[in-house]
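Below you'll find the structure, written out as structure tokens, and then a few comments.
The complex is shown incomplete by one protein chain, all other protein chains being positioned as in the whole.
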Amino acid sequence: MTNNLMPRTVSSCALWLLLAFASLDAAAAAAPASGPGFSDSEGCLLCHKYPRIGRVTDEGARRSYYIMPEVFAKTVHRNVPCRDCHTEIRELPHKPVTRGVTCDTECHSVKNPATGKPFSHKPIYEAYRASVHGRDKQAKGTDGDKPYCVSCHTNPLYNPQELAPPAAITDRCTLCHEDRNFVNRWYNHTSRRIREVRRTPEQIVQLCSTCHDDQKMVQRHQQQAKVDGRPLGAKFPIAVNSYEESFHGKMVRYGYGAAANCLSCHADRKNYYLSVHEIRPSRDPKSPVHADRRLETCRQCHTRADVNYASLDPHPTSAKGLNAFRYYAEMIYNIIGNVVIAGLVGLSLFETYGRWRDGVCWRLLHGSSWRRNSRRGRDRVV
Amino acid sequence: MKLSAEARDVVETCMRQRRIGDKERAEIEAVIAALPQDRVLLAKNVVSNPVGDLPRYSIHIRLQHMLTFTTFLTLAFTGLPIHFFEAVWAEPFNSVLGGVGITRIVHRTIAVLMVLSMVYHLMTITLGPWAQWRAGRLDWRRTMLPNWKDLRDLRADVRYFAGRGDMRPEMDKFNYKQKIHYFAAAFGNLVMVVSGTSFLFPEFWNWLLPAAIASEWQELMRLSHPHEALLALLVIAFWHWYNVHLAPGRFPMQWTFLTGRITREHQIEEHFLEYLRNLVELPEERRAVIDMLESRELVAEAAPGGKRR
Partner (left out) sequence: MQPLTRWQKVIAYAALAVVGLWTAWGLFAIWVMWFDPHR
């Protein structure tokens, strides 16, 4: 009789389990924002949850389209539904994407609480487009070397060092705002801006060097500038090397973040977060490193600087074309140094040879003196 | 020994300045006459105490040397690892003191000490000769000031080394080698101090200098400081240390920097005119050299009384 009962029990257990899973699924589908904060209300994760999802481009590059919801839920874009940025997607499964996401998209869902309007990165995007780095997402020629938004902005995690918002703070907020998840997300948003999450000075130098120290990139731009007949900054080809040789570069490398890094001079300290997107060439009068603005830029740190001080070169170089004085000074120094050393050491050795011929010698254990018999026969008597 | 004109002048000046009386003068002349004409023979046969026989450096000079070389080496040991920060040998030097933040401070502090030592030295080299001049005892040939004789001595010395001369020239208290080294070190120190101040006080130099050269000046100073430091180090290591530690006759160490006294042998060989002054000024030196000459039967034949004094 147990034999008869078992299949029934098993199958009814299985049925219960299935129902349980089904209801969970339904619950998940029907109730957005009940988990860690990332909701898949549009069903994108149906495919994009698989680690191997991706494609190989015509050029042979591999692109991964894998999304890890538990990671994405901790990033700054976690509240933005997929299609607010990926606007080309109209159906499931969707057609191949052609234009892709550009960062000036306006969100439908996320509103700017201050203005009530849909949130957008458009103002900064436009400012960036007007700067020396500005480019389209699909850029042609040397513009392709310029950084697009995602070159620097990598959709970072909220405060990776912090595992959870501190209960001591969020307890208080939850008293009135009731929803612990809401409070935690709000805490992340503000605490990220209060903590210093900017790149460190060493990281800034490294970031800029990724391109500006790439000799091939530099050469491409020099060629292009020649073809176009437009000027390039004199220090452009040697920007990183000369900076590393300068006092500022050395201080930053030795760990003194207070010294000037690239953005300290090439971006305005006033409204810094905007001005780092508005970097302009030094010939542009708005640039902080334009000749007319250099003094005030130096004065950000060197408060007693005067016009002469501002003429000191933060990108020192010995290249002949750029600083002939230094080129020749260095050459003369090298010549003098080598001649002096060779001359003096040569004279010492010559002297030793001459004295040795007359009978001086080394006697390692008893000190040295005129003990040997010389070739010229005027020797010690005893 | 029959003295050359130059040597005779030196002896006469010294005797006049010391107000040597007639009796002592006769004694001195006798000793000089007893010296063999061949200075090489003389130098080879004198008995010398390696820690020094004859006075050469006052306590002030010895202190200044001690200060200079300790500050110099410390500055080199802290400065080179700062300049060549990434070099593999620099890391232990930077970290042993607690990181480059500390070596920077040590470097600047010791630099101040070096400047003070230079001031001390300047006082010595001005007040010393001034006091001598007041006492009527100043002989410019005994100072570090270069003159044409030094060039003649260099030429004669090189000829001797090449085998074309019979003896080394009669050189004075500070011969061409000391003068080269002294002025190289003085100039080097000056460059280091000035370029150091232009690093520490760039606003001052920019205020001081006209606009046209302010930037060039700073570039020159930035080049000078490490270059001059390296040059000085190389000169010290391969020229100075060779001459005071490794050269035959000095090996393993010349003691003059500690005792202030130079060996008889060295004095006769390289500073003979000063040796003559030692004979004038120090009766015990006259006795010592006569004893040595007699015991080795080297007394010059032309001396009055032949082989005996």
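Some points to look at:
Order of writing sets the chain letters: A and B. Residues in each chain are counted from 1.
Everything below uses one rule, namely that a contact is a pair of C-beta atoms (placed from the backbone, for glycine too) under 8 Å apart; a residue touches a chain by one contact, two chains touch by 3 or more.
The shown structure was predicted, so the numbers you read here are calculated from the model rather than taken from an experiment.
Contact with the chain not shown here comes from a single listed residue; of B:M66, B:I105, B:A211 or B:A237, that residue is B:A237. Checked against the full complex, the one of B:A26, B:V51, B:M123 or B:A162 touching the unshown chain is B:V51. Taking the complete complex into account, B:E265 is the one of B:D150, B:E265 or B:E285 that touches the chain left out. Chain B residues in contact with the hidden partner, per the touch definition given at the top, are 47-51, 73, 80, 84, 86-89, 233-234, 237-238, 241, 245, 249, 251-253, 255, 263, 265.
Here is the rule we go by: only the chains that are shown with their structure count from here on.
Centre-to-centre separation between chain A and chain B, using Cα means, comes to 57 Å.
Listing the residues of chain B that touch chain A in their complex gives 38, 40-41, 43-45, 48, 50, 85-86, 99-101, 157-158, 160-163, 180, 184, 202-203, 206-207, 209, 211, 214-216, 218-220, 222-224, 227, 230-231, 234-235, 238-239, 242-243, 247-252, 265, 296-298. Put simply, chain A touches chain B in their complex at residues 250, 253-256, 302, 304-309, 311-313, 316, 323, 325-326, 329-330, 333-334, 336-337, 340-341, 344-345, 348, 350-362, 364, 367-370, 378-382.
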